[in-house]
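See below for the structure under consideration.
All protein chains but one are shown at their positions in the complex.
Going in written order, the chains are labelled A and B, and every chain counts its residues from 1.
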Amino acid sequence: MTGIALVLGAVLGFASIKFKVEGDPLVEKIDAILPQTQCGQCGFPGCRPYATAIADGEAEINQCPPGGEEGIRKLADLLGREFKPLSEEHGVEKPKSVAVIDEATCIGCTLCIQACPVDAIVGAAKQLHTIVAAECTGCELCLAPCPVDCITMEAITETVDTWKWRYPVVEIKAA
Amino acid sequence: MNNSPFVRKAASVQSVMLQVLLALVPAIAAYVWFFGAGILVQLAIASAAALAGEAAMLAIRGKPKALFLTDLSAVVTAWLIALTFPPIAPWWLTVTGTLLAVVVVKQLYGGLGQNPFNPAMAAFCLMIVAYPALMSQWPAAGQLDFKTQLDLIFGGLRQVDAITGATPLDALRTALRSAANPDSQLHGLRTSQLMDGPAFGLLGGKGSEWIALGYLVGGLWLIRQRIITWHIPAAFCGALFASALLLWGMRPDAFASPLFHLASGGAMLGAFFILTDPVSGATTPRGKLLFAAGAAIFTYVIRSFGAFPDGVAFATLLMNILVPLIDMKTQAPVFGHKKD
Partner (left out) sequence: MLRKLFKFHGGVKPQTNKTQSTTEPIASVPLPDRLVIPLHQAVGGHPRPLVQPGDHVLKGQRIGGADGNLSSAVHASTSGIVRDVAQAVMPHTSGLTTLSVIIEPDGEDRWCELEKVNYRSTPPDELRDFLRDAGVVGLGGAVFPSYAKLKPGKEGKLKTLVINGAECEPFITCDDMLMRERASDMLKGIVAMRYMLQAEEVLIGIEDNKPEAVASVQAAIKASGETGIEAVAIPTRYPAGGAKQLIRVLTGIEVPHGRRSTDFGVQCFNVGTAFSIFEALEHGRPLISRLVTVAGNVTAPRNYDVLIGTPMDHLVRLAGPRPDTDRYIMGGPMMGVRMPGFDVPVVKATNCVLVGSATMFPAPPPEMPCIRCGECAKACPADLAPFEMYWFSRSKNFGKAQEYHLFDCIECGCCSFVCPSHIPLVDYFRFSKSEIWSREREKESADGARDRFEFKNFRQEREKQEKAEKLAAKAAATREKVATEGAATPAAADGEAAPKPKPSGDDAKRALIEAAMEKARQQKAQVAPKNTDHLAPDVEADIAAIDARRNAAPARAADTPDA
């Protein structure tokens, strides 16, 4: 018995060195599911802090409106937790959209540039600002700081390049 | 409205199943010729039970009855059960076996296409474990008239032991074991001498070897119709022949000949009709070869060293378990990725 214990102990010890994982893989996995909108609607300053909080058991999995129901399901699957509907106090799921600056109204105050978490707005002081649509995550953080309310959210429309074939399953049911 | 392709070949599950049923007809004819019309009664009982069981389960599961009952898959299962059960099995045995196959092994797993095990073989195994005596009593060819058979099926007094025996496969094995025993009368007799009895025919059992020929004919027709491929029958027969040849070649007095193995029991039925069930069998060409060869080796081992009269059913189930692994590991290289 002692021999077995020693051998197993050695094996485990060896394994813990050999298969040591760098960083916190759980946080990485959660972060990979989160939409990276960086909107802060979850109550944390960005997706990664929220991921860390989930991993530490300090946050619920249903606080991310952009991730929506699908995101919550994936988190529930990953963490083996129960699925919960999106918590209403954190917001509602909206179609993916991008911010658009009305260039006639923009005064070039740079406040939105500072607010943008992903540097998707280009411009300089007293210069017109423009949003790089491809990099905009639709977090809406630029809406509030704008002193002249020149930013609006526009839903992304489907194009032939983003169009998707429908799921073809038709369940056979008794007539 | 559907998308491309807008044209389709006229093919359906129903036509596939219908052709399988047709392919069983030659063997059934031989069965009737040698053993009497009792088998037709069994086929009818099993079919009725299968359709009733399937209909009930479809109703419970909320699936369209007309669509799934007419696909004939339940009837194929029923016929395979009737053909593997003793022809004089009491009606309730056939009904229980069929219901087990259709309700438990097929429908509870999700119905058509979802069952990991061959329903007929699973039912056979369950019944032979539950009712070993009833499942092992076979009449000899021409021994019983139709009326006696009906009496036996529908429960007249059963004195089956007196009038029936084991299958030739069973009989030969028992005899071979006795021959190995120095105290037995049969001690020292050769296989060919042991097979001299009234139960044995040219190759296998008297009459039953003709049924096997019927399966062979029907099976070859199925290959010609492109319902099944040659892989499984060839690999099964080849591997069974090879394993039998190996031991028989070493000790012809203690083991049955390869041809006897091929012509007896469920070998031909298994090779062409049971192992070729696509739902529970392997699907890749290489996988089919492995799957059938494995089943043949298990069959031979169970027949020669096991406690049951035939090994095809157990071998089928054992290999069914391995199917996902076999299929996964034998995926053929795709276009442009072949090494040659």
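Operating definition for what follows: a contact is a pair of C-beta atoms (placed from the backbone, for glycine too) under 8 Å apart; a residue touches a chain by one contact, two chains touch by 3 or more.
The structure displayed is predicted, hence computed values, not measured ones.
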{"item": "Given A:I4, A:I17, A:V92 or A:V169, the one touching the chain that is not displayed", "value": "A:V169"}
{"item": "Absent-chain interface as seen on chain A, which is shown", "value": "31, 34-38, 44-49, 107-109, 117-120, 126, 134-135, 137, 147-149, 158-160, 162-170, 172"}
{"item": "Residues of chain B (touch criterion as defined above) contacting the omitted chain", "value": "1-9, 11-13, 15-16, 64, 67, 71, 73, 110-114, 229, 278-279, 281, 283-284, 327, 331-338"}
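What we mean here is this: only the chains that are shown with their structure count from here on.
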{"item": "CA centroid of chain A to CA centroid of chain B, Å", "value": "57"}
